[in-house]
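The block underneath contains the structure these notes are about, expressed in structure tokens.
For this depiction, one protein chain was excluded, whereas all remaining protein chains were kept in their positions.
Residue numbering begins at 1 within each chain, and the chains themselves are lettered A and B in the order written.
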């Protein structure tokens, strides 16, 4: 089992949910976050290097999946969250974390069938 | 050490906090999230299958614990977050993630005593 964390542009949320449902991933948790990167925003100078720090609204998805669903989930998120064939700066990032266990509160089921 | 992530119904937060304190788990982080499942909400048809996607307010708890506290914490969350003895659809999910290290910022303590 893995916990997939994806940070995407808010405008891509509906497309990502649809793409996930097409690979039979129906359960996910979504939260509003702020992303910092280097693209746009205020500029700072440090040790003679100028760099740019920005704060932008993003959406974070948390998706717990069984092993067979890891690559389909990643591909669905990439396909739906990328801006056009080339992609655009700030399109987002996906993190894959190990997941030791999962429990469905209603039934007490544990492990892969509880995902 | 484990990081326990629990997604519960907002109405159950107070009961869950009380249940956690009874197993001597006093520290946790809470955030507002939106949950997607298959229970209620708008219906879509895909490849001839109709399925339902919903977006509901949930609460996410993040609770870092030492090994001896993992099962008591899980049981406390299940007991307090489940709707009645049978439970109800949407009662929530618990994820257990491995946690490599923990640091208390005030003291610089690391590892299990910093939890």
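The working rule: contacts are C-beta pairs under 8 Å (C-beta built on N, C-alpha and C of every residue); 3 or more make two chains touch, one makes a residue touch a chain.
Just so it is clear, the structure is predicted and the values come from calculations on it, not from any experiment.
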Of A:8, A:65 or A:115, the residue in touch with the unshown chain: A:8
Where the unshown chain meets chain A, residue by residue: 2, 5-8, 31-38, 44, 46, 51, 53, 55, 58, 60, 74, 77-78, 81-83, 86-98
Footprint left on chain B by the chain that the document does not show: 3, 17-18, 21-22, 26-31, 62, 64, 97-108, 114
